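The structure appears right after this line, and notes come after that.
Heads up, one of the protein chains got dropped from this complex, but the rest are sitting where they should.
Letters are used for the chains, namely A and B, taken in the order the chains are written, and counting of residues starts over at 1 for each.
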Amino acid sequence: MTSFARDQWYVAAYGTEVGRELFTRTVCGESILFWRTGAGEVTAMADRCVHRRFPLSEKPSRLDGDRVVCGYHGFTYGADGVCVGVPGQRRVPRTARLTSYPVEERDSFVWVWIGEREKADTALIPRAPWLDSPHYTTVYGMEPLAARYGLLVDNLLDLSHETYLHGGYIGTPEVAETPITTEVDERAGIVRVSRHMDDAECPPFYSTSTGIQGRITRWQDIEYHAPCLYLLHSRIAPVGTPPPRPDGTDPDAFHVEVVYAITPETEHSTHDFWAVARDFALDDTGVSDFLRENNRTVVLQDVVALDTLEKIVATEPEGTQELSINIDTGGLAARRILKRLIAQGISASAATAPAAPAAPAVVAAVAP
Amino acid sequence: MTSFARDQWYVAAYGTEVGRELFTRTVCGESILFWRTGAGEVTAMADRCVHRRFPLSEKPSRLDGDRVVCGYHGFTYGADGVCVGVPGQRRVPRTARLTSYPVEERDSFVWVWIGEREKADTALIPRAPWLDSPHYTTVYGMEPLAARYGLLVDNLLDLSHETYLHGGYIGTPEVAETPITTEVDERAGIVRVSRHMDDAECPPFYSTSTGIQGRITRWQDIEYHAPCLYLLHSRIAPVGTPPPRPDGTDPDAFHVEVVYAITPETEHSTHDFWAVARDFALDDTGVSDFLRENNRTVVLQDVVALDTLEKIVATEPEGTQELSINIDTGGLAARRILKRLIAQGISASAATAPAAPAAPAVVAAVAP
Partner (left out) sequence: MTSFARDQWYVAAYGTEVGRELFTRTVCGESILFWRTGAGEVTAMADRCVHRRFPLSEKPSRLDGDRVVCGYHGFTYGADGVCVGVPGQRRVPRTARLTSYPVEERDSFVWVWIGEREKADTALIPRAPWLDSPHYTTVYGMEPLAARYGLLVDNLLDLSHETYLHGGYIGTPEVAETPITTEVDERAGIVRVSRHMDDAECPPFYSTSTGIQGRITRWQDIEYHAPCLYLLHSRIAPVGTPPPRPDGTDPDAFHVEVVYAITPETEHSTHDFWAVARDFALDDTGVSDFLRENNRTVVLQDVVALDTLEKIVATEPEGTQELSINIDTGGLAARRILKRLIAQGISASAATAPAAPAAPAVVAAVAP
């Protein structure tokens, strides 16, 4: 049984990754080909030729203007996935078309819809406006994770691990010590976990980037929009700084928006997109370099830990149990929501269509 | 369910590979030991000691005259596979014998029979006489393929891929553009696919080896003898050259016989034997070196593509469909014939024998 939630938007790439070269990424087990037309539009279609399944992203497949030419036998497709040429005959079979995917470029991400095409409403895409806002400077990256996406959801919803796994980078004793509050919007599929530390040590990640010396008030306000988008609103200010004003402005504090997109690649691997947007030192490339390097190090600490956990979870006996405590409230809520989204995707697909294979569903036939 | 056709001859090796060293190759999932007796005869027997299954091809197993001595406990076998000595006792159990395989050296190949011994008729072996003819010069090799043999059959029966996958080597636009004719001899299990290009670009493979400058008539006449032997009769001549004479001679054209033996190793791997025999520049080692290097490059382009396809096919959902067109007529016929041969091999084996394990079927017993 699949563990992916279908009928959902997922981040497939940064917009900067997709250009006039053929680019492939697997999302929820589906291999998708991305490229940008001459006019600059991102396209998304199945990365398997309908003829003999050769990957269109693989050399010597190539882009020829706004057409993709398969490197095996030369089947040629337009930006809509429709086949426009085959070898040895003039007539192109009408069924020769690649599955194409709804795709939307937003907030510097390329979002792709996995599920039934007609349900793909771009209004459902959760936002991360800081990433391409002129009032923020953003550093970002993506690390491949050899672990199921659920382990990354667990990880990010329980930041007590910063103290242990990321000590010396973003963790201090106060993170693990300070209780959290959790709010769950079951209908919208959003989990909010907050931890406000009034008087805490300032970890290197923030002291070096902000220049604060001494202790801080540190707020961690998580918003997880299941299944893919995770936002951590981080507020840092020297102890004694006034709180945000009633109008919502907060000129005396530093704000960092840490954004993760958690995109399942296969049942046992995940694309771990991460971005760090700040509202200070906007033009300071030294700060950018430091935050990029430091956050990447932190992400790689998670990657090592979660890759290890995946090997354990993948081989442990059915029914192995965990022990959960208060800090896990948000993570358990996220699991519950994901379970519901997965079930909804399955029943929707069962209701409206015969079981569809993941690969191009064209009929094998010799077209004369 | 196996996908190998049993009761068939397969190419196991070139004769030059088998000598007075123990040599092993797996054919249709059966690990077979080959060596040449002092008198020069090739032998073929199971590559697993009957005692504890140690591979007889593995050091410190060794050849001692016309006997093989197992490197684990010293069980010793004659050229017929019968055990002639065991450690710690004089009496050799009567059941101690290795399965031996019918084997025939012909046209530079070592052919082995996979199936019921009594059906092994050497008259059934298809011929490739050019390979050791004094009127031809041959270059050859073998590349291991991490793909099921069916993908190589598909590949070789549809040469339109030369234009795309092998452009700059053997492919030109005319190969993909020119329609084919296909003839199928269902009873004999032979598929013939022909493509005659009257006025075509001469690819480097032929221009460099023949010295032809300018355009050519190029004939590709395929004969596939299922399951193992593939012949491509290639005729190349400058445009305007007279056709072959009524008596079959063809003194003004160049002829290249491209031979493949497609031998399944396991369900997911194949021995890709290839040979190129020519009737010109017989003593020109420069031409030999060029053709060997160039054909090997072409074969490795196929290997990369088919290894990629294997990974896709091996993980795709059951029932994934392909779209076939005219160029696939020969390949689809080959699949149909292979399917029949596989079914025949299974029903024959079911009719005449109890299910036999692939490994030596000797009885476990303490022989006093």
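Keep in mind that, in the parts below, a contact is a pair of C-beta atoms (placed from the backbone, for glycine too) under 8 Å apart; a residue touches a chain by one contact, two chains touch by 3 or more.
Since we're looking at a predicted model, the values are computed, not measured.
Student: Would you mind spotting which of A:31, A:61, A:137 or A:160 touches the chain that isn't drawn?
Tutor: A:160
Student: One chain is left out of this view; which of A:285, A:326 or A:347 touches it in the full complex?
Tutor: Answering carefully, the residue with contact to the hidden chain is A:326.
Student: Just to verify: which one of B:17, B:58 or B:279 makes contact with the chain not shown?
Tutor: B:58
Student: Spell out, residue by residue, where the missing chain touches chain A.
Tutor: These residues of chain A touch the chain that is not shown: 154, 158, 160-161, 163-165, 167, 176-180, 305, 308-309, 312-313, 316-317, 319-329, 332.
Student: What is the set of chain B residues that contact the non-displayed chain in the whole complex?
Tutor: 48, 50-55, 58, 60, 69-74, 86-89, 93, 95-96, 357-368
To be clear about the criterion, only the chains that are shown with their structure count from here on.
Student: Angle of the rotation mapping chain A onto its copy chain B, from a C-alpha fit, rounded to a multiple of 5 degrees, please.
Tutor: So the copies are related by a turn of 120 degrees.
Student: Centre to centre, by mean C-alpha position, how many angstrom separate chain A and chain B?
Tutor: Centres of chain A and chain B (C-alpha means) sit 47 Å apart.
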